[in-house]
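Shown next, in structure tokens, is the structure this report addresses.
All protein chains but one are shown at their positions in the complex.
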Amino acid sequence: MTPGARNRFILAVALLVAAGALAFIAFGDIGKNLVYYWSPSEMLAQGERAFGPTIRLGGVVQPGSVEWSAQKTSVKFRVADSHKSESASVVVHCEQTPPQMFREGIGVVVEGTLDKSQVFKSKRLMVNHSNEYRPPKEGEKPADWKGSVSEAAEQK
Amino acid sequence: MLYVTIALFALAVGLFALHLFWAKARGWVWKAVAVLGGAMLPAGAYFGLSWAPSEQDMGEVYRIIFVHVPMVWAALLALVVNFVASAAYLFKRSWTSDSLGEAGAEVGVVFGVVGLLLGSIWGRPTWGVWWDWDPRLTTTAIMLVLYTGYLALRKFVDDPEKRATWSAVVGVIAAVDLPIVWFSVRWWKSIHQVQSNPKTIDRSMFVVLVFNVVAFMCALFVYLWHRFLIAKAARAREVALPSALPPAGPQEAA
Partner (left out) sequence: MSFLTHAMLAQVGQGRIEGGWEYIWAAYGLTWLSLALYGVSLWLRRRSGEPPKELS
């Protein structure tokens, strides 16, 4: 085999390996085994297996559920699957000061452990921004402004 | 502003095409691109920092998008150049594609590392953390490790032809990670948002983003070209003897 033909053979093998690896990752089950976070309903479906290990829980901060401690050093809220009021949710007790964007209705990912009383204790809270970028609307009532923000977060 | 941006975009693409398809223009095209990029980068920074409106959730901090996104896109493009050059080298041996592969990898790693750091600076006030092992961030870190390995491999192999072949194989395989990085935010749940599109970005912000992307593409082009010339000169010194590599082309089968 000439060096040129050998290289072309190598190219074909390398491309096949690359395409195979890509197809495996894109269409295989890897997504089920490597989950970045669980939604509340997914976590609750795990039953007792969810107790103990450090896991990530992601969802939206259920409107009306946020309770700050007196000095604002910790915060309690419910993380829900979606903005619908009937969607599954989990109580989260977070000891970290949340980032500035934290508010009701925004997407969050919390890292921590679920205890037997179904409370998720977390020391790491991340706020999830959507891919929407809008300038603040002038002359809008605060209530409307807040509503539109929640919708934007829902797009997540 | 929109039409000016489109015109500048067309101008830049035209210059790239001219360089690519008209070898005689290669002496001066890069200078024109450098002037264009040199003018657009400060202008883009001004538009990003001052002209674009603030954002309803992120306030001012979102302005980092105007450097983070163009930087990472430029990195990905440079690494795509590396993939094409690697495949081209294996298809038909030439010092041109070998040098282009080297240029693409190095420029891609430089832009990629900076783009990752910019994302981290953005993540701190927005997400609340500098870093998290989410799919997008993890696959990007893997990408940078892979191409750093590619560059290290090139440093350690002294025989130019072996180096070219081996690194081309690595270049083809490592490129698997590029689409994974791109689609990671769609395939898996992540803290990183999915790609924005004109519908999800306000017009005034989108124009500034495109403007900056064009400016960064000009910078990328100039850097790639010069890194390529450096690599080509190094090959020329290494293979000073004409017999070092049998000339490619018709005589190859010898």
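Each chain carries a letter (A and B) given by its place in the written order, and its residues are counted from 1.
We adopt the following convention: a residue touches a chain if its C-beta (ideal position, glycine included) is under 8 Å from a C-beta of that chain, and two chains touch if they have at least 3 such contacts.
It should be emphasised that the depicted structure is a prediction, and the values quoted were computed from it without experimental measurement.
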Where the complex has a chain not shown, which of B:68, B:136, B:154 or B:189 is the residue touching it? B:68
At which residues does chain A meet the chain that is not included here? 66, 68, 75, 98-104, 106, 136, 142, 145-146, 149
For chain B, which residues touch the unseen chain? 41, 45, 48-49, 56-61, 63-64, 67-68, 71, 94-96, 107, 110, 114, 117-118, 121-122, 124-126, 219, 223, 226-227, 229-230, 232-237, 239, 245, 247-249
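Just so we're on the same page, only the chains that are shown with their structure count from here on.
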Quick one: report the Å distance separating chain A from chain B, using the average Cα coordinate of each chain. 29
Touching residues (chain side chain B, partner chain A) in the complex: 53-58, 62, 65, 87, 89-93, 125-129, 132-135, 165, 168-169, 172-173, 175-176, 179-180, 183, 187-191, 193-197, 200-202, 204-205, 246, 248, 252-253
Of all residues in chain A, which touch chain B in the complex? 2-4, 7-8, 10-11, 14-15, 17-18, 21-22, 25-26, 31, 34-37, 58, 96, 98-102, 106, 109, 124-137, 145, 148-149, 152, 155-156
